[in-house]
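Attaching a single structure in structure tokens format; questions to follow.
Missing here: one protein chain of the complex. Every other protein chain is in place.
And now, chain A:
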Amino acid sequence: MLFKGINNKLRPQSLDLHQFLSVPFYFLSTSLTFFAFFPNLSQQNMIVCVAVVGHQNNPLYLQSFTGSDDALKLHHIVHCSLDVIDERVNNPKRSASTLNETFLGLLYPTENYKVYGYLTNTKVKFIMVTTDLDVKDADVRSFFRKFHAAYVDAVCNPFHVPGKKITSNSFSERVGAIVRSFGPSMTL
């Protein structure tokens, strides 16, 4: 804890969810059941949440994998990360090599989470929140590639209305499988 501040120093634009989480949430959890306590840290090396956000920054899909009822918190995390994505995408100093790069990399680190982003050509954003603090970029990259494929298949469904929430069960199952496969590959 002594070097907490130094950690923060290295991440000038970090959003400190730590303080958001460390405050007792008794008031929220009594009022709104979807505010949960601290996530179970025994579930290391796992993806906490994946989200698909449309090009108008509207949520298309948000799935939590913590099992606890923390939708609101994850909504906030994902929602805030959109600011960072906007910033990255609109940064005029982007070099040519990164201009066509879909993978946006680490959006912001927090004490307990890392948030990664991915932007498709149709300006649909994928956001992944993980508790694994030393995850490799290559793994995240391949995760997003698989996730993108699943998303493309889901929106190719003729019954999917573009711009509306993705309600496909098979997409959920597939995403679940991708997320589960993410953890073990890291431990190998």
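Going forward, a contact is a pair of C-beta atoms (placed from the backbone, for glycine too) under 8 Å apart; a residue touches a chain by one contact, two chains touch by 3 or more; residues count from 1.
In the analysis below, contacts and distances are computed from a predicted model.
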Exercise. Using the UniProt record as the reference, specify the protein name of the hidden chain from among "Phospholipid-transporting ATPase", "Centromere protein X", "Trafficking protein particle complex subunit 8" or "lipoyl(octanoyl) transferase".
Key: "Trafficking protein particle complex subunit 8"
Practice problem: Among A:75, A:88 or A:148, single out the residue that touches the unshown chain. | Solution: A:75
Practice problem: With the missing chain put back, which residues of chain A would touch it? List them for me. | Solution: 2, 4-6, 8-9, 12-16, 18-20, 23, 27-28, 31-35, 56-59, 71-72, 75-76, 79-80, 82-83, 86-87, 90
